[in-house]
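Removed from the display is one protein chain of the complex; every other protein chain stays in position.
Here is chain A:
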Amino acid sequence: MDRTSPDLARAFRLGIRDGLPFLIVIVPFGMLFGVLASEAGWSMAEMMAMTILVIAGASQFTALQLLSEHAPLFIAIATALAVNLRLAMYSASLAQEIGSTPLLGRLLAAYCLTDQTYGISMNRLALGPAMTQRERLAHFLGGAVPVCIPWYFATWLGAVLGNAIPPAFALDFAVPITFIAIVGPGLRTLPQAAAALVSVVVALALASLPYNLWLLAAAVAGMMTGAMTEIWLERRKAGNESPK
C-alpha cells in the first residue's frame, strides 16, 4: 500500500485486537491438523504446503480424511472445493465493504478470507463506527494477522508434537465449538435466528447427500429464510404504522 494514514494504521491495530481472541481457537485447530496429518503419514513439507497455500481448515480436514480413506483423487479435490464454496458467499458479502480498494489489498484480502477473518470483520462493522472502504480493508487485514500467521505455526507445532496430545483433551470438538462461538454473538434478530435454525434442520435432514451438497442446500435455505423473515417483519411493521 502506497501511504498509510493514521486512520488506516488505527483500523489495522483495531483489527489485530479484534482478531486476538481467535488465537485460542486457531492454535488448537491448526495443531489438530498437524497431529492428524502426521498420523496419516504426511511429510512436514506436504502438510505445511497445504496449510499455507489452502489455508482453510474445514477443507484441509476433509481432504486429509478422504485421501486417508483412499477415495478417488477427483472426489477428494471436488469435496474440498465444495466445502470452500461458502467462501464465495463471504467474498460477495465482503466485496460490498472493500470492493473499491486498491487491487493489491484485495489480492491479499482474498488470500486471508476465512470463516474467522470474515466473522471478525462483520462483527466490527455491526458495532460501528462508520469506516471508509480503505479503513475496512485495513481492519480486515489486521484481523487476519492473529488468525493466519499462528495457523502456520500451530500446524508445525502439531506435527512436531504428534501423538503427545492425549485424546482426553477432546481437541476434535474445538472445531465445532469455534464455529458456534463465531455465530452465537451474531444472532441478534428474529430473521437471523430463523436462518440459523433452518440451516441446522436442512443440514441434518439432508446429511446423507454426497459431495457436501447438504451444506449448500442448508446455506441456500437459511439465506432464503432470513430474507423472507425480514420481508415479512417489514410488511407487518408497515401494516401496523399505516392508518386503519
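Criterion: contacts are C-beta pairs under 8 Å (C-beta built on N, C-alpha and C of every residue); 3 or more make two chains touch, one makes a residue touch a chain; residues count from 1.
Heads up, the rule we're going with is that contacts and distances are computed from a predicted model.
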{"item": "From \"Branched-subunit amino acid transport protein\", \"Monovalent cation/H+ antiporter subunit D\", \"ABC transporter ATP-binding protein\" or \"Acyl carrier protein\", the hidden chain's UniProt protein name", "value": "\"Branched-subunit amino acid transport protein\""}
{"item": "Among A:A9, A:A110 or A:L161, the residue in touch with the chain that has been omitted", "value": "A:A110"}
{"item": "Selected residue (touches chain absent from view) among A:A9, A:I149 or A:M224", "value": "A:M224"}
{"item": "Interface with the unshown chain - residue positions in chain A", "value": "21-22, 24-25, 41-43, 46, 49-50, 53-56, 58-59, 63, 67, 73, 76-77, 80-81, 84-100, 103, 106-107, 109-111, 113, 115, 118-119, 122, 133, 167-168, 170, 172-187, 191-193, 195-200, 202-204, 207, 214-215, 218-227, 230-231"}
